[in-house]
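Taken from a larger complex, these chains appear in their original positions, while the remainder are omitted.
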């Protein structure tokens, strides 16, 4: 149920300060992460090849990590370079090392064939370190199959219901966006015109507005959206004209821990020029909204887990959800048969 | 392990105020319950037919309920009557609806073939709303196979041991009741003569007493008992003569959540004319006693679960237990082969 040949987010950069070793589990595989002396991130199998002790309990020595059970030392490539008490290192003593890239304040780990780990495949996003945007990062654990969260992102009709307290907007359920299939995902765009502000902003925005939402969901699990709010009636031609009142980016990644859990990394922010209060409000709003998603999706997952073969009835809003599921199933099947997914 | 064609208690009526949706699981099936505008109880499958979201997170609209994931609306029969954003409702869009009856302050749900849901099959009981009796309702979750609780109710020799602190009475283990097989259960009756009061009442009853216990256990899981206490030696002919000091009813239902858990709904009460203090005492006594049962039965269930094939040695007190088990096995087998249980 997982695409392997892709970049997964293993955390925000601030999760991994120099000198610290952290544990992560991605698509069921245990990882230990730490930084080399040059700051680069090492991601290795969190299981010593000797007696399977967890390497995240290890200690960093220069660019290497030492297992703190019996002292075997591994270099960033995963090769064992020292066995205390014996001169010779067994030739097969090694742990798996995973390619990593740090970009846009996310630590990306390639879980598949290392030879195919191309940083060009990392999706575009805007991180909390961006000079112009005040992105506020956060994360939540969902007790659910990660694909249910991807589904959720591909059908914004749920804003009307799940997020009636935070976002609201009856129009989301009664209109349809433009859906475009991309090479590795879906692009979804829509105008929502002459509506009240999102609920969590109505204490400061009491008028009528046009909103433009434009997002991509890329395999396996990255969501990036530009969301703009205009004075109603002014953005007649498209998102680049009109009286722009609020301009935001939100970047999100839904990372499968295993078949039953996922970590949701997300940020939302406005331009720094808009002042901190705007981004404070967005950060609070998205966190509340994602708690609403968490309750609904965890309940949905519990139902599916209890009765995995029960039939689902399709509706029109499922269009993008279904296309993305097919894309992912093709990619997973292609990896299994040894044929490249791209 | 469950009889389907029968009425199960889904809760006390006060568990379901108007405007609220509650979740229940009975014989492994998830239910969402709410009230129609006329107060009648709707019980439907707690799983939207679209993407399996839990309907107990939904919102009531008139007599209908709307799934708050993507907004599908269902009427009390479970039929989908609206899909936001599309004109046509898919013809098979529906969730299962279960027959319900509210009686004696219990909400009853029929888990089997709806065509056979005959309210006449609901057992007699006396509810907290009774004009003459001061019945005090309560409930407990047991981490055990519900049949172990039914067993427990069919053999009161355990009062001497499990309930030595609350009920006591050495005589229960050393005498036998009259056992009568009913069409759908067992009736058990006994006189216990010239004994001290039950332990939890001895601070106000220090004499010697005759007690009369007369109860029925009906498939799958209802227990109703009339319990009377007389001045010792006065009730020579039967429960209708003698110097009646305490007259009570207790109504109980043991509802399987699934194979491993059950909810125990119970009440005990005296006539209102006896004053509140009497029923206060009964309510406290039964709750303490059922905590004693819970500890014992959960320990028993843990043993059985760890070693389900270990042999049991029968004793004379098992007579009613064994007969009831056979009745239930026949009913379950009859349902499976499509032959009516009655």
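Quick notes
Order as written gives the chain letters A and B; numbering starts at 1 within each chain.
In the analysis below, a contact is a pair of C-beta atoms (placed from the backbone, for glycine too) under 8 Å apart; a residue touches a chain by one contact, two chains touch by 3 or more.
No experiment lies behind these values; they were computed from the predicted model shown.
The complex is a homo-oligomer: every protein chain shares one sequence, and counting across the whole structure file gives 3 copies, of which 2 are shown.
Keep in mind that, in the parts below, only the chains that are shown with their structure count from here on.
Distance between subunit A and subunit B, defined via averaged C-alpha coordinates, is recorded as 47 Å. Subunit A makes touch with subunit B in their complex at residues 151, 155, 157-158, 160-162, 164, 173-176, 295-296, 299-300, 302-304, 306-307, 310-317. Touching subunit A in their complex are the following residues of subunit B: 28, 30, 46-47, 49-54, 56-57, 66-72, 80, 83-86, 90, 92-93.
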